[in-house]
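Below is the structure I would like to discuss, written out as structure tokens.
Just one protein chain is left out here, and the rest sit where they should.
Going by the order they are written in, the chains are A, B and C; count residues from 1 in each one.
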Amino acid sequence: MSSMYFSVGPQHPGSGHFRMKITLQGDIILNAEPDPGFVHRSVEKIAETREYLQNVPLIERQCLSDVSSVTLAYAMGIEELLGIEVPPRAQYIRVIMCELSRIMSHLYWLAILGIFVGHSTMFMWGFGDRDILITETAEKIAGARVSYSYIIPGGVRYDLPDGIKEHTMKTLDYFQGRLKEYDAIFFSNPIFKRRTKGVGVLSRSEAIRLGVTGPTLRGSGVRGDIRKDAPYAAYDELDFEIPVYSEGDSYSRSLVRFREMKISSSIIRQAFENLPEGDFKVKTRKKVPEGEVFSRVEAARGELACYLISDGTRKPYRLKMSTPSFRNLPGFSLMKGSMLADMPPIYMSLDYWPLETDR
Amino acid sequence: MNEAQIIDELRDKFGERIGTPERLRQHRIVVTVEKENLLDLAKFVKDTYDLNYAISVSGIDYPEQNKFVVVYHLCKMSEEGHLPLVLTLKVPVNRQTPRTPSLISIWQSVEWHERETWELFGIEFEGHPKLERLLLHEDWDEEFPNQFPLRKDFLLEDE
Amino acid sequence: MSAVGNAFVGRLRSLVEKIVNVNPIRYLVNWSKLYSLWPVHLTTACCSVEFGAANCPRFDIGRMGVAAFFGSLRQCDLIIIEGTVTKKMAKRVKKIYSQMPSPRYVIAMGACAISGGLFYNSYNIIKGVDKILPVDVYVPGCPPRPEALAHAVLLLQDKIRKGRVNITKGE
Partner (left out) sequence: MNIINIILDFLNLENFISNIPNAEVQELLTIVFVFLRSDLFFKILLFPGIFTILITVAELMWLELKLIAKVQLRVGPQYAGRIGGILQPIADFIKLLFKETIVPEKASKVLFLLVPIMLVTLAATTLTVIPLSETDVISNLDVGLLFTFAILAMFPILALLAGWASNSKFPFIGGIRALFQQVSYEVPLWFSALGVVILAESLNFNSIIKAQSTFWFILLLPLGAFIFLVAVIAETERLPFDIPEAETEIASGWMAEYSGLSFGLIMLSLYIKLYFGAAMFTALFLGGWLGPSILPPAFWFLTKTIIVVLIIMMLRGVLPRFRLADLLYIGWRRLLILSIVNIFLAITVKLVLF
């Protein structure tokens, strides 16, 4: 039987700004090779030509659905080089923003997953709730819907506005109810289960060998989460669990993200309850002392590492972002041997974000 | 196993073959190693400390010192999660003939990272199965022949 | 067959154009065009987040006849350039545009699509999508809010109603 070759993307309803080269035999995918680079905007090179603070909006564009974690990794790196201690209030606000953007990112993922398996209502609900609940809260706190450049070296840009605690609590209460509805219409849906259970199975050892990260890793039964393993910001003072599912299929990866949304909202609650008084920012210098630093955070899609080398000037000498989507690229080999109809669920269960890969 | 132990052990085992292991701060160790000894050291740290998880591979360009440095960040991943320790391997590479052995035989996960470093720095990884265009566009060689964007001598428009 | 067929199609097209230029019919045609704008599923960069939000219940550009999902670009009228166009993507964007049936409209969304934006000195981007496509409406912002996109759709509709759109014939 002869095989058929085609590329999915960059203009395809089942792809983002990204291409998969698929070789198909009958209905079985023989080979699926990702072809990134459609949004390679050379963030790392441009960052070498701009000052440290100017780079904050630049690097957050590489992952617009999850901006807080990206900027946090960068800010933590600079703070470590400067040797400054961020005030506890800022640490808590950072946790709040990171978890908000984690929910934002997961809702985005959920919406796209919905439309990928043909469930347009999940798309609309996911995007609608993301908009009404999460981006609005973020806007109230930081002043912009998605690209707020709120976390800067030394703390956060502004203090929390008045009445934000009540607003957020109310929002999260409503959000909890919505999560139950998502479960009812989507995650408990027998067709959805049939499409994702046992599809794209990634075993535990294979997950570690391929170096995947984030929910993709936790869906394979590895409890790898930087928030617990190497705590940063205020995570070591908060009580939360890490959802782990050991089946390693698309469904368990989806469930990890679904549970994480719930856990994130409880983290936000705790952070608001324990929010200390004090400064929200400390003064920083424009020149960063010579040295190198490797800072890691747990972004929505997985471990995000920022490798920063400074030569003592106002601009970074080298900035390398090791992004979770890039590290999940080997996961596309899961498509080999599955059916063509399994391509969208596997693709979405990796929660691949092309901008983050290409930078 | 703490950082001091690792540093001592590495120093005992390899001695002159590697640069002095250095503790940058908590959980961060940097080892400089020439490319001839890279594979030995990589095998040793993987087998001894079970550093089975390569986080990133990056290149740095030092035109004044006429070298590139390929940097590997490694950590340990068990079922119960990451180890906070990150071991950094630095491999200096000659700038005229940038070649270094690929570590893909030891860590499968460096495949895409090395490919990216090859593309953006022009560092050849010997033994890498697939060094092909990844991020740059297909006509790059015609537009900028023999140039690599992340090298320091590649200038952006307003520099 | 093809020569006769082409002549036939050409005559048919000129006949259609004659009919379309009669005033009330032109009004009707323009009315139908402006309320039925099906966008191509093409995301070029991060503005896709806000494009998705513009489809969602809160902003719902479906009210203006912008259908949310369309599978094939052969059936689409509108191409929204959502952000930066890299050189790798530019080739595809041109190809996609040439594959769309006319009349087709272009909205350049975001600072990157207008002029390169934040990435103005990158080596891998096209500074402004108008270098490769005829743009009808520009939406400033980084990224523009969904309201801005909805307004752009209204502006485009106004343009179509007044017949001011630069209609390019298919290749």
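Keep in mind that, in the parts below, a residue touches a chain if its C-beta (ideal position, glycine included) is under 8 Å from a C-beta of that chain, and two chains touch if they have at least 3 such contacts.
Predicted model, so just to flag it, every value in this text is computed and none were measured.
Student: For the unseen chain, which displayed partners does it touch in the full complex?
Tutor: A, C
Student: Check each of A:Tyr52, A:Tyr92, A:Trp109 or A:Trp125 against the chain that is not shown and name the one that touches it.
Tutor: A:Trp125
Student: Just to verify: which one of A:Asp27, A:Glu273 or A:Glu290 makes contact with the chain not shown?
Tutor: Touching the chain that is not displayed is residue A:Asp27.
Student: Quickly run down the residues of chain C that touch the omitted chain.
Tutor: Interface with the chain not displayed, on the chain C side: 2, 5, 16, 20, 28-29, 31-33, 35-36, 56-57, 60, 62-65, 69-72, 74-75, 77, 99, 101-103, 170.
Student: Footprint of the hidden chain on chain A, which residues?
Tutor: Touch with the absent chain occurs at residues 4, 6, 12-14, 27, 114-122, 124-125, 128, 185-186, 189, 191-192, 194-195, 339-344.
By definition in this document, only the chains that are shown with their structure count from here on.
Student: Please state whether B-C or A-C has more C-beta contact pairs across its interface.
Tutor: Higher contact count goes to A-C.
Student: Quick one: chain A and chain B, Cα centre-to-centre, how many Å?
Tutor: 25
Student: Please work out the Cα centroid separation of chain B and chain C, and write it as a whole number of Å.
Tutor: A distance of 45 Å separates the two centres.
Student: Let me have the rounded angstrom distance from the C-alpha centre of chain A over to the C-alpha centre of chain C, please.
Tutor: Centres of chain A and chain C (C-alpha means) sit 31 Å apart.
Student: Which positions in chain B touch two or more other chains at once?
Tutor: Within chain B, the residues that touch at least two other chains are 136-137, 149, 154, 156, 158-159.
Student: Going through chain A residue by residue, note those that touch at least 2 other chains and give them in order.
Tutor: Correct list: 37, 40, 42, 45-46, 49.
Student: Enumerate the contact residues on chain B facing chain C in the complex.
Tutor: 136-139, 143-144, 149, 154, 156-159
Student: Chain C touches which residues of chain A in the complex?
Tutor: 10-13, 16-17, 37-43, 45-46, 49, 57-58, 61, 64-65, 108, 111-112, 115, 120, 123-125, 127-128, 130-132, 135, 145-147, 355
Student: Under the stated contact criterion, what part of chain B meets chain A in this complex?
Tutor: 24-25, 27-28, 30, 52-56, 58, 60-61, 71, 73, 77-84, 86, 88, 107-113, 116, 133-137, 149-150, 154, 156, 158-159
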